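Right, I'll just put the structure down here and ask away after.
Of the protein chains in this complex, all but one are displayed in their positions.
For reference, chains read A, B and C in written order, and residue numbers begin at 1 within each chain.
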């Protein structure tokens, strides 16, 4: 995606590991879109009453991924305590959504796929946190 | 604000302390709007070059307050690890923005006021976290 | 709410009618929170399968109210074609959500109240648009 070129042109890059940050941003974009879509698919399923918690946690995860993506993109004079707390929240949101999606993966393919995307995003967040240690 | 009546009508309320949650939501609404506005005021000041970090941290804080408000509003089958991490991130974002606004409070009244709003929001978040212990 | 003081301190205010803009922002804050909450209440109702469209349109309306609020708050060198289109979209989102909530107002008090909030927000948006003519 083109946005990566714009990030690379920042006149005063932050100390965040560039590669780990880009990976995190990329996964947050996919995960935000995937969770919005999985919540919406679930809402239209015949058994939507059983999908209530998937819908709720996917909406939360989508919200958190969007906030995380914006905060990790910005390189201008960050406060890394904010960055760290945000990325940790993203890990928690991805873990919660993936666990709930797993419960429906056998009968709803969109939940199976969404759980995978959440776990990739969780991994990318954990990798970024590891570079900040 | 009317939204509080809608929250009170949830058919299966969560275990979150109602009063502390409402206070947190209210402060997140004011803080999100205040930070968007303070970042925008700062961007138009003659000394905006010195306000770069205020702008950046106020944008982050606005983002986090909006995500926190949505997640705390929802009462349907929450994962409290997500709620807790989100509210903790909101504390970090408010602390960072307030500290930077303080540095400009003497010459920019909007920074002085924004710092106050951030600290009220921080306090409401900490109170909510205390009820979750 | 305190954010109004921060808006009033902008060093180079936009030509937007101040009073109409503040009213629009205030209603967008209440409507965004109300729609998030009404969608969540509806998701937990026993007849949630009949509430699918309320949930969907309330989520849309919440999204649009948040974007509108941020764009109307900013006074720094706006492009009023963007402002106008955004506020018009907010009218459409409020009209759609209110109409769907009306269908459930008789048996779900939160839908009755949410429809009222949406209509107040619609009115505030239309008033702001009238001042831009």
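Note that a residue touches a chain if its C-beta (ideal position, glycine included) is under 8 Å from a C-beta of that chain, and two chains touch if they have at least 3 such contacts.
Please read all numbers here as calculations on a predicted model, not as lab measurements.
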Among the displayed chains, the hidden one touches A, B, C
Contact with the hidden chain, among B:2, B:44 or B:77, goes to B:44
Among listed residues C:67, C:103 or C:132, the absent chain is touched only by C:67
Where chain C meets the left-out chain, the residues are 52-53, 55-57, 59-60, 63-64, 66-67, 70-71, 74, 76-79, 81-82, 84-86, 88-89, 92-93, 95-96
Where chain B meets the chain that is not shown, the residues are 40, 43-44, 48-49, 52, 55-56, 59
For chain A, residues touching the missing partner are 1-3, 5-7, 9-12, 25, 29-30, 33-34, 36-38, 40-41, 43-46, 62, 66, 69-70, 73-77, 108-110, 113-114, 116-117
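Please note the rule applied: only the chains that are shown with their structure count from here on.
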Whole-Å distance, C-alpha centre of chain A to that of chain B, is 21
When centres are defined as mean Cα positions, the distance from chain A to chain C in whole Å is 27
Residues of chain C that touch two or more other chains sit at 40, 43-44
